[in-house]
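What you see is the complex with one protein chain gone and the rest in place.
Each chain gets a letter, A, B and C, in the order it is written, and its residues are counted from 1.
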Amino acid sequence: MRFDLDEQQRAFQQMVADYLETECPKARALEAHDRAGADLAIWEALMELGLGGIMVPEEQGGLGLGLLDLAIIAEPIGRFAAPGPFFDHALATLAIILAGSEEQKARWLPDMATGKLRGTVALAEEKGVWTAENWTLDGEARISGAKNHVLHPEGAGLLVVGLKGGRLGVVAGDAEGLAVEMLPSTDGGRQIGRVTFSEAAIELLPRAEGARLVDAGLILLAADAFGGASACVTMAVDYAREREQFGKPIGSFQAVKHQLADMALMVEPSVGLYWYAAHAFDTDPSSARVAARLAKSHITEVYPKVARRMIEAHGGIGYTWEYGAHVWLKRALFDQAYLGMPQAHRARVADLLEW
Amino acid sequence: MRFDLDEQQRAFQQMVADYLETECPKARALEAHDRAGADLAIWEALMELGLGGIMVPEEQGGLGLGLLDLAIIAEPIGRFAAPGPFFDHALATLAIILAGSEEQKARWLPDMATGKLRGTVALAEEKGVWTAENWTLDGEARISGAKNHVLHPEGAGLLVVGLKGGRLGVVAGDAEGLAVEMLPSTDGGRQIGRVTFSEAAIELLPRAEGARLVDAGLILLAADAFGGASACVTMAVDYAREREQFGKPIGSFQAVKHQLADMALMVEPSVGLYWYAAHAFDTDPSSARVAARLAKSHITEVYPKVARRMIEAHGGIGYTWEYGAHVWLKRALFDQAYLGMPQAHRARVADLLEW
Amino acid sequence: MDLQFGPEHESFRAEVRDFLGANWRRGTDVAEFRAKGVAAGYLYRNIPKRFGGSEQPADILRARIIAEEFARAKAPVEVKGNGVQMLVPTLLERGEAWQQERFIAKTLTGEYKWAQGYSEPGSGSDLASLRTRGELKDGQWVINGQKVWTSYARECHYMFALIRTEPDAPKHQGISYLLLDLNQPGIDIRPMKQINGGNDFNEVFFDNAVTPENWIVGKRGEGWNVSKSLLKHERNMLGGVDRSEALFNSLLKLARRTTMGGEPAIKAMWVRDRLAALKAELEAQRYSSNIQMTRELAGEGGGVLQMMNKLAQSNYAAAIAEAANILIEDESLISPMDNPRPGNERWVNQYMNSLAAAIAGGTSNIQRNIIADRVLGLPRDGAGA
Partner (left out) sequence: MDLQFGPEHESFRAEVRDFLGANWRRGTDVAEFRAKGVAAGYLYRNIPKRFGGSEQPADILRARIIAEEFARAKAPVEVKGNGVQMLVPTLLERGEAWQQERFIAKTLTGEYKWAQGYSEPGSGSDLASLRTRGELKDGQWVINGQKVWTSYARECHYMFALIRTEPDAPKHQGISYLLLDLNQPGIDIRPMKQINGGNDFNEVFFDNAVTPENWIVGKRGEGWNVSKSLLKHERNMLGGVDRSEALFNSLLKLARRTTMGGEPAIKAMWVRDRLAALKAELEAQRYSSNIQMTRELAGEGGGVLQMMNKLAQSNYAAAIAEAANILIEDESLISPMDNPRPGNERWVNQYMNSLAAAIAGGTSNIQRNIIADRVLGLPRDGAGA
């Protein structure tokens, strides 16, 4: 028995972390909040590193690996708060892998693996309605209606749309009858729009894997949140070691030490929650439903708390835009709210466990 | 406008506090946990000080004061965790004052004011059922059924029983058909029994003031809890100033200081909650219903938390029986659970405020 | 306990109402109205007449009645800001006659606006370690260094600042309290954008900025003590329950208005439980504030509770923010910044603002130090972050 990443996984994760440390310093993450419009450059570079193909089968030019391999990459992306469509493209790609026909896979996946074709997902409907069981949009060849909170819809080559009964369909990014209204996003690194379909042409994916797609999304958000939350601990600790008051580093004051220790305790032990959920997704899908919700609800609930404390630990400087600490707080709000709040997922856990 | 105790009230409260400081040191409060059976001596002494007659009208030999005057005495009683039937006798007395006929008042109150006649209240039925709206026992001259969590029923001269529709009745302590089963009480200072009535003779009080009686009980428990919680802060602070580790008082370590500051912040600002509720009870009964529940739910929820932290702040010694810190933790559990948990009262507040 | 205002105060209230009815309606000239308010004895009550105040005997109840009635009529009260709230009391207590003459009256009318120059990049909780230096040369102070967190500096004419003028003295004794004109070449003001997109704060850079030798309040090296009284005033300012009450009421409205899972949020048991718990905390703050007022009225001082206000309120704002964040669910994904008419996502802003409350005017840790040292009397350990 081995409950840990293997050498290859660690090396892969480290490679991405090293890359982002250079290419996505705090200033870059902050930039996405300074100007409207998606920062696609980092995503494109990550695609060049081959990260678009992690779960894509080898016959379509991918690595044929599992969600765990993808999630451990989502962690450093969250740690550096890398802006761009990593999450939504990964989910759209996974939708095709899970639910597409062989022909559809062959048609779309090779270009999605390289990033030549960028996808996104359109899932949310009314306030708080995210999950496959509650989708209402429907249609066989054309659909009408709207989806909220679609990530980076502008310029996306295809949109995977969640349909009634947990089915999934694909609408081309340039389809007629598709209209995008961009909204200001709390997390500047993730651009959001409302997408309206008016008799837009849709191509159905044969398998109704919407519920499973949402599970994967929850796990990827949990991984992003774990990376972000642990970055918050690191930032707070680093600042406390540097910043001096009363002639010594504030990190030597016991009250500050204990606050930082409590932050670390909130974050560090939760890594296994997303690992296990991703592993279960790959090997035992039925148990992944609960595990994904435990991971997402726990980690994304911790993340904003830790981000707040991190900013507080910085005092005034943390409250300045230029310092950039807020990037993580806003990403934390995103990770917590996207695909549904912790409360909603815990309610579902209770149902699934037949409490 | 004046939102404070007046000189007379302060002096009265101080007098009781001074008395208890001498007569009810920690060792005495602990004694009640060491041996079964009620410690009536402190209560009797308090009666000799005239505390039985605070709310009793002057024509029946009392002081004719309000619930605020009674509640501010309940505070030091809670602070010193004084064992005995102060709360239950006060409530039984108040029941007669509120709901009794002139004849009944004249018959019972003079002896209740002096403590010659001791009363108690029988309110609880099923788990969590405390409030007047939910009482089910009924009868005009005789009653059958049971009441839980009756305080100090052994030796009580009369029991005020909560009846259907919020009515109240009186059963003599030596009535036929009345059986008492004493149970081990978590709070050794308050002895508890289950009382069963089998066609026991009951004398009804003419006014259905059960709901108002419960309001008063909630306020008195909140006052007791405020006293106890502030005692916990004081005990923790005193210990932290005395106890040395690493060559200095543990109260000079910043982490300990902040923990104590947080405890003080949890407790001190809540005093006005019970003052206001008691004042409203005396002057504007309709607003007292909400205020009593806010006070009881808030303060009795804080009290066990603070008592736990107080024991933790003591380290091992706090966990010993002999040191006696646990007396306050157990009293906190009592104050919190008696007459219903914070959650139940908050739910009622939401209803009353028509949310 | 007597929660009613007495008959004398109730007749005073009627008088205030009459005044407002006669003199205030929307569109009235604010400066003229304020002058009438001073003449009637309602505004600047604790300030001598010769400086433009109404010089009334201290009466907290009247002050509260005035505040209540002016608020009800939506009439303007005293000019807000550091000048009126911090500098003027300091000048009254410590300023020289010519300083009082020159600055107080025009500050009260709002003609002079003042920035506060305390914090520096290296000196937050340890304020006394500040390093901006002032040297006396040819009859004027020459100032070099930097201040941060200076609210509204771009709109201000003057600054009162703590400046290190005695570099060789122990740190608390080397500071002077100087006044200076912000409109001079040696001063550069740069706005600092905040995490919620606002930019009320500024950095102020001093490059051989100057101010006359006698623009000093108190003696050389006494600045720390002079500023201490200000800090006390500032803490008073933060004492009211209005902010907490407004937050609670907004949250209650949100819960009534929004739905969760298709049902009104207010009908969910846990929402009701949370709201009632927050209501209890609000009432505790209100009563504490009333107790403080009563005790100040009785000359006893606000005491223990006063030192807890700031922390209680910033904790409260955070608790409200967290509850709202749960209620708005995915509406928090939409930013209220650059959005002229935000919906529920305005709560994202409150979520950020509630952090500012915990940081501004001394962090929560400083507040805990104060409670531990001054309220609980715990042994001091030299310092704390």
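Quick notes
By our rule, contacts are C-beta pairs under 8 Å (C-beta built on N, C-alpha and C of every residue); 3 or more make two chains touch, one makes a residue touch a chain.
For clarity, every value in this text was computed on a predicted model and none was experimentally measured.
When the full complex is examined, the chain removed from view is found to touch A, B, C. When the missing chain is restored to the complex, the residue among B:Gly139, B:Pro153, B:Gly169 or B:Pro304 that touches it is B:Pro304. Of the candidate positions B:Arg28, B:Lys105 or B:His149, contact with the hidden chain is made by B:His149.
For chain B, the list of residues touching the undisplayed chain reads 124, 126-128, 130, 148-149, 183-188, 192, 244-247, 250, 253, 255-256, 304, 308, 311-312, 315-322, 325-326, 329, 333-334, 336-338, 340-341, 343-344. Think of the hidden chain as still there; on chain C it touches residues 268-270, 273. Residues 1-6, 68, 233, 237, 240-241, 248-249, 251-254, 256-258, 260-262, 264-265, 268-273, 275-276, 279, 283, 291, 293-295, 297-298, 342-343, 345-347, 349-350, 353, 355 of chain A touch the missing chain (whole complex, contact as defined above).
Here is the rule we go by: only the chains that are shown with their structure count from here on.
In whole angstrom, the spacing between the mean C-alpha positions of chain A and chain B is 53. Centre-to-centre separation of chain B and chain C, using mean CA positions: 41 Å. Each of the following residues of chain A touches two or more other chains: 253, 255.
Counting only residues that touch two or more partner chains, chain C has 365, 368, 384.
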